[in-house]
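Reviewing the structure listed below.
Complex shown without one protein chain; remaining protein chains in place.
For chain A:
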Amino acid sequence: MITEQIKSIKDLPLEENMFSGTPACAGCGGLLTLRHCLKMLGEKVVIVNAAGCFTLLSIYPFTPFRSSWLYTAMACAPAGAQGVRDALDILLEKGKIDPDENLKVVVLTGDGSAYDMGLSSTSGAIYRNLDFYYICYDNEAYGNTGFQESGSTPFASRTKTTSAGKEFAKKDLFEIWNSHKPPYLATISPAYPVDLANKFKKAEQYKGPKLFISLIPCPPGWSTDPSHTFKLAKLAVDTGVWALKESISGEVEHTVVPKKFKPVEDYLKEQGRFSHLFKPVRNEETLGKIQEMVNEYWKRYGILL
C-alpha cells in the first residue's frame, strides 16, 4: 500500500482531535506534538497514559480529547495498551463491535517513564508485537515534578538533581527500541509537522508496534521563553542534536538532514539549563565535547558536519 505523501503544511488535516484549554504549561512542545499526532490518528482512539505531565490533561470532569482515555501508572502504560488491544480484539471476534468501530490504541508517555521505569513493559509490548502506537514526548527530564534528571537528560544539562550538569550521555532509546526490530519506529519533532505527518501515514501500514519519540522543548524546565518553543525544536534538528529518522524492521534512514548544520552552540545558548556552559566563563571543553558527540553521531552514517 502506498499512501500519498503530505507535501506542505497546507495539506495537514484541519480536524482537531484535541481541544485547547488544557492545563499544560505555556509553550509546551509536547502538546504541540500531540496535537499533530492526533490529527493523523483520527478520533477512533484510546489513549493509554503513563504518569507524566500529560496525566493532567484530563482532569475530572473535563477531557480535551475527542477520543477515550485511560490513565494507568508510570511503569505500565504499554501493559494497559495490551489489555485494551486484546479486549478490543476479543470484542471484534465476538462481533460485539463493528470492524469500522475499531479503535487505535495509543500509549502516551514522557521520557521519565519511557526511558526509565516503563522500559520493561515497553520492551514486553514490542516483543509481543502488540499492535499499538507509542508516543514519547521527550523533554529530557522528569518535567511534571519540577525537572529532575531522567535517563533521557543529555550530557551537561542542568536539572534539579544535576545542578552541576549531567555526567552521563542520554540513553539511546531509539537504538534500544530498534534492537527489538519493531515494524515502525521514528523520531519526530513538532517543528517538522510535515515529516511527522508522513511518518504517521507510513506507520499506519504496519501491524505491530509503531513507536515515536519527539524531542520537545519544555519552557519551565529548559528555562526558555514559551514563544521560543518552535524555534528551539527546529534548532535541535538544524544543529543535528535531534536526528529525524525512521526505522522499518530495524533498518534506519534519516528523513531530514540539514543541508548545512548549525553549530550546536546556537541551540545550547538559548536555554537556561545550559547557561552554566556560557556564564560566568565559557566552558570550552564541555561545549567542544557536546559538538563532538553530535559530530560522532552523524559520522556513523557517513555524514560529516
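Here is the rule we use: a contact is a pair of C-beta atoms (placed from the backbone, for glycine too) under 8 Å apart; a residue touches a chain by one contact, two chains touch by 3 or more; residues count from 1.
FYI, contacts and distances are computed from a predicted model.
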Undisplayed chain, where the name is taken from the UniProt record, one of "Pyruvate ferredoxin oxidoreductase", "ABC transporter permease", "Putative nucleic-acid-binding protein containing a Zn-ribbon" or "Tryptophan synthase beta chain": "Pyruvate ferredoxin oxidoreductase"
Those residues of chain A which, in the complete complex, touch the missing chain: 43-44, 46, 48, 55-56, 58-60, 63, 65-73, 75-76, 78-84, 86-91, 96-97, 101-103, 120-121, 123-124, 128
